[in-house]
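What follows is a set of notes on a single structure, which appears directly below.
Yeah, one chain of the complex is gone here, protein chain that is, but the others are all in their spots.
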Amino acid sequence: MAALRLIARRFLQLAVVLLLVTFFTFSLVRLLPGDPAKTIIPFGSDQQRAALAKDLGLDKPFLQQYVNYLGIPVIKSEGTTGLLQGNLGRKYSTNQPVGELIKQSLPVSIQLVIYAQLVALALAIPLGVLTAYRAGTRTDRAVNTTAFGFLALPNFVLALLLSYVIGARLKWLPTAGYEPGWLDPLFDSARTPSVEHLKYMVLPVITLAVGQVAIYMRLLRSDMIATLQENFITMAKAKGVPNRRILFRHALRPSSLTLLTVAGLNVGTLIGGAIVVEVIFGIPGMGTQIATAIAAREYVELQSYIFVLAFIFVLINFVVDFCYILLDPRIRRARADA
Amino acid sequence: MTVPVAEPTAEPVPGAPLLEVTDLTTHFATPGGIVRAVDGVSLTLERGKTLGIVGESGSGKTVLSRSIMGLLPKRGTIRGGSVRFDGVELMTRSPKEMRDFWGARMAMIFQDPMTSLNPVMKIGKQITESIRHHLDVDREYATELAVNLLRSVRIPEPERRLRDYPHQLSGGMRQRVCIAVALACGPALLFADEPTTALDVTVQAQVLDLMAAQQRERFMAIVLITHDLGVVAGRADEIAVMYAGRIVEKAPTSVLFTQTRMPYTKALLSSIPKLEHPSHSRLATIPGRPPNLVAPPAGCKFAPRCAQAQPRCLEEDPPLVPGVVPGHEYRCWFPVGTPEGDDALARNQAAGTTAIAGGAA
Partner (left out) sequence: MPEPTPDAVPPVGADGNRDLDRYAEGSLEPGLVVAQANLYVSAVESGGEGTRRVGRGLGIGAWLAIGWLAFIVIVAVLAQLGVLPLKDPNRSYVSCARRGPFSTDGTASGFLLGCDSNGRDMIARLAYGSWSSLIVATGAVLFGLVFGGTFGLIAGYFGRRTDAVITSLFNVFLAIPAVVLALALVAFLAGAAASTGRSSVDPKLILILAIGIVSIPLLGRITRASALSWSQREFVLAARAQGAKPVRIMLREVLPNVLPAMFSITLLGIAVAIVAEGTLSILGVGVRPPTPSWGNIIGLDRGRLKESPHIIFLPALMIFFTVLSLNFLGDVVRARLDVRESAV
């Protein structure tokens, strides 16, 4: 079936991209001028560096190192485990397996991003529909100007603003800290969810969502304006269908395709991309982990984080493509016709 | 089968024609100026009759139909004149009131059936939506009505088709579905805007026959809009020819063909290829292009392209005058088939040019 072939092809393309990402992060440390061990621990002693070099196999040829890193069976050196065996390395200073750290921090980021997307969509969809329906009127211009303003507001500025006004001055909500939510126990059974979870998430979620609302609203507005000019909308009008029904039942569905795709893909990008927001609000998610790892020059740890982020992104991409290919009745039919 | 009819919002006036359009104008405000898409059109239509409106693209025929129905967007549109449906003035109705008319008392089918149907909505839903909005019936009854409608437009296996999406049907079937959607609530007036242009020739006749059958069954009036004289020739009781936003000739069908007066109509007739012509004969065309609707020329709007144009045509705009047969009107200073017209043509042919210096031909 042609759809299967398409899916397989997509899978291959994405797998290649993921592989190249690992190659890139791996090479970054190894290929820069200077001694890699010195880059990783610039302030350590010579013995520490020698031990590290042996540990990471820095004495072996580059390609051999890479193969070991990946952990391709048969080709890799004896006794080493690589990425494909699930070895994500260890944090140098505490010797904790990076997998553990990810288990603790990933669900935090995921929840943050999902909440933000839901809030953003809940606001963007009605606003997008409204401004498309009233395109060119004062309402439209007012909403659009506001959105334009929010687009120009960097998320760290908004984060600090909210932190100051609502957190420090009005003291309605905490400005830093975290309590586990519904997703955490799934990753780490030691955590128990708490209602306080939401209190800590409100400000960061608002910060992230606001930036997204402006983008999503405009995206939907564009698409809806185009759809509203289609013949079938005039046809629906000529049937006497009331305007609200036309907007939400007829026009919204065909126009929302791009928006939903983008929202889905954004989940992937934001999990790591919300770094600043996490850092400012003290949310212990992937972003904070990455920031700390970089500050502490834990490059092995960083490598794994980047891999996991890229993996999630690629995975989401693949799922989105999968849905596209399978669910769009027109694509299926076109292939069947051909 | 009996089709329930929706309650009217305003009382119909007994004895009034179904549709009475008086001096309708529709102008659009654009950055380039005011476009006079419809510039003073008057027509009447009785129940059960068919009016054909013929014109090139840009003649204003599509705008006319949408303007009569009131479907044009409010912003930038300036309408004037009067449109009376069953005696009720439509120009002054609010959109909410118009919605009671749309679908229930007047309906429209469009040129391209692929784009007139919602691609992501099932056929059945698109039909029952209209039914359930206008008529107070439950879902099962609406579905039953939909099945019957599909059957009456000759779609095989109607129960199955309800669950299909538009792209799963062929072009001809889609247009039939559009007809079904339009007729769902039993309107008294149907606008068919180029209903067959996007279809195969073989399917065209079927669709037109179907519409005629429905018309007889429902005693419905049809306004058939097309650029193709061949389509209206056998189907319309009366034909109105539009040019540059106005009606330039209107007559009962046979009269239009036999007593053509307006040169534009004549030119349209001559451009229809006929079987009797020898092979490889050149198709007659009308030279030039339709006028700029923002700044139309003074005088007759067709003069720049007219074979028998005279100086007077460039200066004075001819009004609609009645012809010999009642119901025949035309707009020309030197009409075809009259001594003045023949003279004008002869003079031009002798001089080798028309009234326009440099000639538009």
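Each chain gets a letter, A and B, in the order it is written, and its residues are counted from 1.
Please note the rule applied: a residue touches a chain if its C-beta (ideal position, glycine included) is under 8 Å from a C-beta of that chain, and two chains touch if they have at least 3 such contacts.
Just so it is clear, the structure is predicted and the values come from calculations on it, not from any experiment.
Trainee: For a quick check of understanding: of A:V16, A:A142 or A:L198, which residue touches the chain that isn't displayed?
Mentor: The missing chain is touched by A:V16.
Trainee: Would you indicate which residue among A:I110, A:V210 or A:I280 is in contact with the undisplayed chain?
Mentor: Looking across A:I110, A:V210 or A:I280, the contact with the absent chain belongs to A:I280.
Trainee: If the hidden chain were put back, which of A:I72, A:L123 or A:L265 would touch it?
Mentor: Touches the omitted chain: A:L265.
Trainee: So which bits of subunit A touch the chain we can't see?
Mentor: Here the touching residues of subunit A are 6, 9-10, 13-14, 16-18, 20-21, 24-25, 28-29, 32-35, 38-39, 42, 132, 135-136, 140-141, 144, 148-149, 151-154, 156-157, 160-161, 163-164, 168, 214-215, 218-219, 221-222, 225-226, 257-258, 261-262, 265-266, 269-273, 275-276, 279-280, 290-291, 294-295, 297, 299, 302, 305-306, 309-310, 313-314, 316-318, 320-321, 324, 328, 330-331, 333-335, 337-338.
Quick note on the criterion: only the chains that are shown with their structure count from here on.
Trainee: If we count contacts the way the header does, which residues on subunit B are in touch with subunit A in the complex?
Mentor: Touch residues, subunit B against subunit A: 66, 69, 71, 75, 95, 99-104, 107-108, 110-112, 115-121, 129-130, 133-134, 165, 167-168, 178, 181-182, 184-185.
Trainee: What residues on subunit A touch subunit B, complex-wise?
Mentor: That would be residues 136, 230-232, 234-243, 250, 253-254, 329-330, 333 of subunit A.
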